[in-house]
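If you scroll down you'll find the structure; I have some questions about it.
Note that one protein chain of the assembly has been removed; the remaining protein chains are unaltered in position.
Order of writing sets the chain letters: A and B. Residues in each chain are counted from 1.
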Amino acid sequence: MMMMTERAPARPHTTEGSGRDRESGAAPPLSRAALRRGMSALVKKELRENWAYPLMCWLVWAAIAILYTWTAGEQGINILGSVLIQIPTALTASAMGLWIGIGSTIRQRDPDQWALFIHRPVSRSHLFLGRILGGTLLYTLALGLPFALLLVLAATPAGGPFFEWHMTLPTLADFLTGFLCYLVGFLIGDRSAFILGSRVLPVFLAIALLYADFLLPRFSWYLALAALAAALLLLANWGSTLSRGYRLQRATPLPARWSLRILLTLAFLPLVALASLPFWIILNGHPFNTIGPRAPDHTTTGYGLTPDGALVKRTLTSSNGHLTVTTTDLDGHSIAPPASQTLMQSWSLAPRFSWPTNYRELDRQITTYSVADPSNQPRELWYFVHPAGLAYGYDAKTHAFLGTLGQSGFSPPGSARPTPFQHTEVDSYPFTYPNGIFQVDFDRRTVTTLWQPPSGERLLQIISAPEFLAHSTSRGLQYRFAWQLLITNKSLGIRNTETGALQATLALQDPLTPNTRLDELPDDHGWAIEDTGPGYTVSHPPPFTVESRFPETFARYDAAGRLLWSRHLAVVTTSAGAAPSHDPRLRRLQWDQFQRGLLTSLTLPAAGLDPTVRHILLTSSPNPYFPSLLTPWLNTGLLLGALLCALLTLPLTALYRTPWKPAWILAALLLGPAIPLTLLATHSFPPPRPRPAPNPTPTTILT
Amino acid sequence: MLTIRITPGSPAPLYTQIVTQVRTAIAAGAIQTGELLPSVRSLADQLLINANTVAKAYNELSRDGLIETLPGRGLAIAPRRPGLGLTKAERLRRIDPPLTQLLHDAIALELSLDDLHDLLAKKWKSLAPEMPAT
Partner (left out) sequence: MVTDPVIVVENLTKYFGKKCVVDHVSFAVPRGSVTAFLGRNGSGKSTTLRILLGLLEPTLGRSEVLGHDSQNLPPALRGQIGYLPESHPVIGWMTVDATEKFQSAFYPAWNREVFQATIDHFGLDRSAKAGALSRGQRAGLALACVLAPEPELLILDDPALGLDPVARRALLETILYITRSPGRTVLLSSHLLDDIERIADYLLILDRSVLRAACPVEVFRERIAQFQVVFDHAPPELPPIPGLLDSLRVNNALRITVANPPADLEQTLAALNPIEILRQPVNFQDAVTAYMSDHRNRGFFLERPASPHAPRSAAGGAA
């Protein structure tokens, strides 16, 4: 209305009668029954109009079923765990959803067809509801039927010897993904925008959802994501039907408007990332070649345990494609064969990937143990379901249920289930849980407790040297270990599996208890690392001098032999002989990393513990696997880019009179080009600049 | 029975065409006093024109006193009134445009005033024999 002042003198027009409500205006809204009649007609129309989609989907699934039975000879735990089923379910669901979404809305692209659809005595919200209901029904028909058949098949013995209800979760997640893709398709088909501009953009959302469907490790995470995505998409679609997506000029409800903006920004992000990849490479070199273990010339150091319980250091040097392995003692002295050759167990000190096991991977969620008969044929199959903490036994031939094994032992079918193994397992090899190490004998169906931590302690990690490396047994499943390195939240120990006793223990101070004198601690934690021959010295600026006994656990050197980064857990003593103080914040961070498995390396002195060792210091150089990608050049580039985007956003917010300008600018600084692009995609460009009313010409006839 | 035909696209508006035809018919005696005219709606339907147009034509005719409303029966041709109830000047004014057109055509066809006079007299006799020719 800002043009009001500029317009020509008002036409000789009064609008008598326009203000008062006419009898026609007071026409009663449709009764509930009439509205229901209209809605059901609408849903029926949607179904009848798009019946070909479900049909097509059933045909596709019939083809998949034929292909599966033709190719898949041997079944795993269950067909639902098969990639040959999981990939088609996800792909057909998302493709079909997208297709139904676009196909059922694109018909109304023609403005007259749209007018025919929208111009009736039903509110647009109701029309939207009818359309969404119809589409959802269509989608459910198209994929619900094949999926339901699949689940029914999976639950019967034909689907595999073992079935747990949570095996159906991947299929349910795929079904959900397809529904979200339907909503994405709806947005693409319904929203009025340039077809090659922001209109097809939500396709990236569909791709991202498909990725999330496969990658998110927990079903509940995906469920939360799906709920959020569905809410945003439904709101955006509702707004699109209300306004016909007229670039938000019509009074679209605020939630719908913001949902669309958020979705478009999210969809722009991968596009922007893809577009910025060349710049990234120019500024930073190849983005992946700096990852430690893949560097062409590198040295990694690991540790090993000899049969007599001594720790040795193994250095692997890769140079020009040749790998040299050097075994030394912890002081760097060479060890003469055969000791170096008969390593019982060695472990790489790489960080353990802490991402939880994906619920889709049935073979990782469920470990199969088979009990062989004398002729070495599987007699019983035991499925240990990690999330449940229980193992279920089945006869290998008849698939008959044998019973359940848990921490408290065996229980036959029909009786109450045993107590499951508690909490998340630390290791499955042996059955290691925070509350103990157990030996499970599937043949005898017994569970023996091998070791339990003192009360108040939780086992965090176990590094084992199993005995069967020395002499393996073919009968039964028995685990015995020469040595086990046990790490709890309060102590470290080496356990002799022969005697069952802890050979050496080291009490860890509870790292979360502040015991430091902050005033004496420098703010930064800039440890200096100095090459001092066989070992390295990790030093700290005065007044503390810290000497590291085993600082290098995993390191990378440059061509000149200089350490580029290292990751280590060092047993340190202080030169002053006094207890060192540590920055509690740093220690908290390190302890947190340790617990999450990001910082896992541990070394111990070979023979017992040095009485001078007072503390264990966990320190880390920048993560060796993902070294910082933010080089100075890149930093500058990113900063300039962010500023440029903010500068671009500024005139756009002014042009479109966007409220909350600072928020938009901030968003542009953080998210880059996605923000100005979203602004452009949700407004018409160039914005209309109405000229003043033309002066009436003498040839105008108005009464 | 009166037959009215209209020609869309002619210079005269549709309602004028109706008025003129009714007038001519009355003058020529094609319809008699008291004869009923078709109702507004039926004439509109018959001619495929807006009923308002017919109504407007009938209004004009009744304003000129050519037709009258018979309660319960409809519109009928009114009894004739001398000079249509109009002043002589008005009547002369109304004849002016067609007269001008006639003269234009006559001049273009190189007819003399006498030719025209003869022609007029002849035509007059055939169309309105009962009216005095002079």
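As a convention for this text, a residue touches a chain if its C-beta (ideal position, glycine included) is under 8 Å from a C-beta of that chain, and two chains touch if they have at least 3 such contacts.
Please read these numbers as outputs of a predicted model, since none were measured by experiment.
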Q: Touching the absent chain in the whole complex: find that residue among A:K45, A:H166 or A:R257.
A: A:K45
**Q.** Options A:L116, A:I195, A:L277 or A:L639, residue touching the unrepresented chain
**A.** A:L116
Q: Over the whole complex, note the residues of chain B touching the chain we left out.
A: 8-15, 41, 44-45, 47-53, 56, 100, 104
Q. Which residue numbers on chain A touch the omitted chain?
A. 1, 3, 7-8, 11-22, 24-25, 27-31, 34, 37-38, 40-41, 45, 48-49, 110-116, 118-123, 126, 243-244, 246, 249-251, 684-686, 688-694, 697-703
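Methods note: only the chains that are shown with their structure count from here on.
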Q: Provide the C-alpha centroid distance between chain A and chain B, rounded to the nearest whole angstrom.
A: 92
